[in-house]
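Working notes, structure below.
A single protein chain has been omitted; all remaining protein chains appear in their positions.
Order as written gives the chain letters A, B and C; numbering starts at 1 within each chain.
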Amino acid sequence: MDAQNLTQWIFDTLTGLGLLCLAWMALASSQLIKAIVLFVAFGLLMALTWVRLDAVDIALAEVAIGAGLTGALLLAALAKLTAVQTATSKAAHRSPKDRAARKLYRMPAALLLLVAAGLAYSVLSLPLNSRGLSIEVGANLDASGVGNPVTAVLLNFRGYDTLLEIFVLFLALLGVWSLGSLPPHRIEPAGPVLNTLVVVLAPLLILLAAYFLWAGAHGPGGAFQAGATLGAAGVLLQLAGWKPGPGFARLPWKLILLAGPALFILFALFTLVTGQHLLEYAPERAGILILLLETGATFSIGLTLAALFFGERPDDAEGR
Amino acid sequence: MQTLHFMLAMLLLLTLGAGLWRAVRGPTAADRMLAVQVFGTTAVTITLLLSQAFGDATLRDVAVMIAVLAAVTAVAFVQRAWLE
Amino acid sequence: MTTELLYALVGVGLFSLGLYALFVRANLLRKILAVNVMSSGVFLVLVALARRTGAVAPDPVPHAMVITGIVVAVSATAFALMLMLRIVQETGRAELPDTWSE
Partner (left out) sequence: MTLGNYIAAPLLVSGVVFFLAGSAGLLRFPDVYTRLHSLTKSDNVGLGLIVAGLAVQAESWFVVGKLLLVWLLVLLAGASVANLITKGAMQRGIKMWTPKI
């Protein structure tokens, strides 16, 4: 084993142990804030792992969503949790934790060791070399309209996955909206330092979103990364104390929210009516169609993620 | 030269252990957030080093993203979740 | 042990850790974190195994699935967090009622 291989092996082992350690400590910690902070650190280490595993597209998505948006969502939820708990009159009593309950934990632990061993065995029994579907993707890449194989899979070869996925995102927002509103929680006013930071970072995030949207056609990037970046800009603005006004309940914003799902449905129907398969584009038009779809999806994903962070319908928030 | 980059990245990964220790020990929530901030900066640096080692220019985009998004999480902590 | 297998096994470990925490932790916010750790484990197995292509670029199909999965995970997390907050608002506690003790 030469120096290069040894270094790589140590690097991989450290990363793997770090991931397991962080996950365990995040899940075992007694304080919620500690659990969340450790989980954010876990997300960052996951991003490094994707970098190591040559998955740059995923690393971008993980940084924007796993480390950024999920962390912000969890931290904001913690603030709301405290507000809700002080607002509810019912005393928050802890569930009894006697020795018998602790003993019960051993059973799932033993069962899960079996599950883990089974999974590990099945992973180890897989062949060491497998091209998977990469040959097929490579052979058809020229007809897909884009140069990045991941984008080709997401928006052309398996476009129906992405179609459904956009709807899952939309459904999650409808679900959050249907749950009504919560008592107001603490929002710190932004000082001059934060304002300066936001003035620089928010436009930069929007610029980055445009860059990823454009770059996705031939390199790492695409609608998800761009949308998540746009969503992060929305979250940052909300953190600086900006609140969506009543105008956000009006038609133009709803149209933006629906742009992604609507374009997907339109294209799907069009391809079905013209006698092709679902979301099957002619090679000469595929590039422009995918760019259109991605642009719509970027705006929808960005706005949906920002709205998920806000947590309630803009008109509900106005009604208080 | 590639090996040097990888070795330095590995050393930086070790310094993440120090951050991890501080994130677990605390004692205040501010200390934990500080540790995550270090995680962010170190992750940016490791990504830049790996970008050179692998000869993959696109990894620099990841570094830019980590730099910005780590700030967003830190702001979320200060503005919302810092209660004690 | 190849890099791919190492990371795939770490993925299996993460999944099991998350599943264990999902069973034994009562607090709903911790359960949400546990599900997120589980999904990270699944993603890690998928991406690690996608890299068994030797010298050429990894298989893009699992990569695309994982990107889809990350976005679904964040939307599910947002919804779950709101559900949790509503449960706390109704019952005063961030835990599901323990039907065994009643």
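One rule holds in what follows: a contact is a pair of C-beta atoms (placed from the backbone, for glycine too) under 8 Å apart; a residue touches a chain by one contact, two chains touch by 3 or more.
Computed from a prediction, not measured in an experiment: that's the story for all the values here.
**Student:** Can you list the shown chains that the hidden chain touches?
**Tutor:** A, B
**Student:** With respect to the chain omitted from the figure, which of A:Q31, A:N129 or A:T196 is a touching residue?
**Tutor:** Only one of A:Q31, A:N129 or A:T196 touches the chain omitted from view, namely A:T196.
**Student:** On subunit B, where is the contact patch with the chain that was removed from view?
**Tutor:** 1, 4-5, 8, 11-12, 15, 18-19, 21-22, 28, 30-31, 33-35, 37-38, 41-42, 44-45, 48-49, 52, 57, 60, 63-64, 67-68, 70-71, 74-75, 78, 82, 84
**Student:** Considering the whole complex, not just the chains shown, which residues of subunit A touch the missing one?
**Tutor:** Within subunit A, the residues that touch the unshown chain are 191, 193-194, 196-197, 200-201, 204.
The rule we apply is simple: only the chains that are shown with their structure count from here on.
**Student:** Go through A-C and A-B and name the pair with more C-beta contacts between its chains.
**Tutor:** A-C
**Student:** Which chain has its C-alpha centroid farthest away from the centroid of subunit C?
**Tutor:** Centroid comparison gives B as the farthest chain from subunit C.
**Student:** So the centre of each chain is just the mean of its C-alpha atoms; given that, what is the distance between subunit A and subunit B in Å?
**Tutor:** Chain centroid spacing, subunit A to subunit B, equals 19 Å.
**Student:** Express in whole angstrom the distance between the two chain centres, defined as the mean CA positions of subunit A and subunit C.
**Tutor:** Inter-chain centre distance comes to 12 Å.
**Student:** Can you tell me which residues of subunit A touch two or more of the remaining chains?
**Tutor:** Each of 8, 36, 52, 54, 78 in subunit A touches at least two other chains.
**Student:** For subunit C, what residues touch not just one other chain but two or more?
**Tutor:** Not one residue in subunit C touches at least two other chains.
**Student:** In the complex of these two chains, what residues of subunit C are touching subunit A?
**Tutor:** Result: residues 2-10, 12-21, 23-27, 29-30, 32-34, 36-37, 40, 43-45, 47-54, 56-68, 70-79, 81-86, 88-89, 91-95, 98, 101 of subunit C touch subunit A.
**Student:** Touching subunit A in the complex: which residues of subunit B?
**Tutor:** For this pair, the touching residues of subunit B are 2-3, 6-7, 9-10, 13-14, 16-17, 19-20, 23-24, 26, 29, 32-33, 35-36, 39-40, 43, 46-47, 50, 54, 56, 58-59, 61-62, 64-66, 68-73, 75-81, 83.
**Student:** In their complex, what parts of subunit A are in touch with subunit B?
**Tutor:** Residues of subunit A touching subunit B: 3-4, 7-8, 10-11, 14-15, 18, 21-22, 25, 29, 33-34, 36-38, 40-41, 44-45, 47-48, 51-52, 54, 56, 59-60, 63-64, 67-68, 71-72, 75-76, 78-79, 82, 185-188, 190, 194, 197-198, 201, 204-205, 208, 211-212, 215, 219-221, 229, 232, 235-236, 239-240.
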